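Note that this complex is displayed minus one protein chain, with the remaining chains in position.
Up next, subunit A:
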Amino acid sequence: MSADYGAQETVLRLTGITRRFGATLANDAIDLTLKRGEVLALLGENGAGKTTLMNILFGQYAADSGTVEVFGKPLPPGNPAAALSAGLGMVHQHFTLADNLTVLDNILLGTVPLWRAGFGRAAARARVLTLSRDFGLAVDPEARVGDLSVGERQRVEILKALYRDVRILILDEPTAVLTPQESDALFATLRSAVAGGLSVIFISHKLHEVMAASSRVLVLRHGRVVGQVATAGTTREALAAMMVGAELRKATVTPGTPGPVLLQLRGVHTSKDAAGKDDRIGGLRGIDLALRGGQITGIAGVSGNGQAALSDLLSGLLAPQAGTLDLGGTAQGQWSPRRALTAGIGRIPEDRHKTGTIAEFTLTENVILERYAEAPFARAGVMDWAAARRVTDDLIRRFDVRCEGPDGVIRLLSGGNMQKLILGRVLDTAPRIILANQPVRGLDIGAISYVHGQLVAARDAGAAVLLISEDLDEIMELSDIIHVMSEGRLSPPFARGSMTAAQIGLWMAGQGFDEGATDAA
């Protein structure tokens, strides 16, 4: 309906936008137009230049050349305030919220002239509540942002934009941090927003979301526009080909050959996870789990149901309070991250920015984080940086990490390249057990199939892989054995292909657990 209404009116026009970062050409003469009431998907792999382009539009960076016109008027470059007052609103991939302030404070920030004596908080609060009801964005205005879930924080970001009467809303990879249910809720919100006359730019690299949410698609590759199509007239395959520049070969995963049990949990209870964040369910409640070599064991479930505690347990950050943890048939009395490492557990942490890497350290330093005190990296207590750099160079080459070199700061890598380096760091030690917690969250399809391929290869070499993921498709495609996690409990093992997605969904909602373990499955 809204697609017809005012379809002629161009609300946004970018012309010849070019921006360099050092030697990289992030945006190369990009043209883009947005019409009223449409959802334009900006599709491209990580590093294709989507985020840079939007940051230029929003005034976070200035373009080296090119112009931006909003509602027919040119926008001064490098000026977020001008972009805001022109009616542009952006929800960043990494939220720009202050954790220690309330939701209302975050929304009000910058909306009232600084020299005014007060806010009119009551009126502002009422308006926020109206907006959140009209757009289905339920959130408590008085809650502290740091206490909210990721999905709720994103709602705050969108409310922030709506509160400012934005007419063009830019969403940068909005679903990267959301559960499938939260993503669906977001799409519903976007539909009602567009029906209300808003125009949306939706940045993503997930094809099914682009197909579901957009009316037109603009594809970027290596900083250039490589295609522009109406969503109705294209297919996922065609978009994927445009995005990566070649037909994508879909890896079919052959079943693994079960080896010996390398790790066994019996009746394990834990406290909440090590960071103490995931305390809604208060830790694991009597978990039985056997990890065999040569198999991928998948843990399905909505995050926040004990995955963090399970992951921390295998990482050595958390010890069982009751029950036993056996490694290769030996019960572990003392348990620590160091013991987990020496026992041959390789860890791919859930949050590559916070726990996977140290942002300000170089690639080399990050590569040897777990092994810095061992030969060849340290001899007689002195670091051998040449050896460390050789290993890093080797990993960069073998795992196709696009970067400036081993001495660059890891913070500057894109998510996919950072994850490839972490994967390389883990696989380089030939671990017997690999903990892969959300290993492809936020990655583009090229990087996803690469990471999956490497995990399968490690499995075929005899490693036991524990894959924790919220993406049920990923779990069902890769896993030889599937467990479902719900409220700190673990379902019995299900063999590959023995369960449909719908059946697993019932376990996720906690249904099978109540019937007792005997007649389960």
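The rule we apply is simple: a residue touches a chain if its C-beta (ideal position, glycine included) is under 8 Å from a C-beta of that chain, and two chains touch if they have at least 3 such contacts; residues count from 1.
Assume contacts and distances are computed from a predicted model.
Asks: Quick one: find the hidden chain's UniProt protein name among "Carbon monoxide-induced hydrogenase", "ABC transporter permease", "4Fe-4S ferredoxin-type domain-containing protein" or "Cytochrome bc1 complex cytochrome b subunit".
Replies: "ABC transporter permease"
Asks: Please pick, from A:T67, A:S85, A:T257 or A:T324, the residue that touches the omitted chain in the full complex.
Replies: Per the contact definition at the top, the residue touching the missing chain is A:S85.
Asks: Considering the whole complex, which of A:A23, A:A117, A:A386 or A:A502 touches the chain not shown?
Replies: For the chain that is not drawn, the touching residue is A:A117.
Asks: Taking the full complex into account, find the residue in A:N106, A:S214 or A:Q295 that is in contact with the omitted chain.
Replies: For the chain that is not drawn, the touching residue is A:N106.
Asks: In terms of residues, what is the contact footprint of the unshown chain on subunit A?
Replies: 21, 55, 60-61, 80-81, 83-85, 90, 92, 94, 96-101, 105-106, 108-119, 160, 411-412
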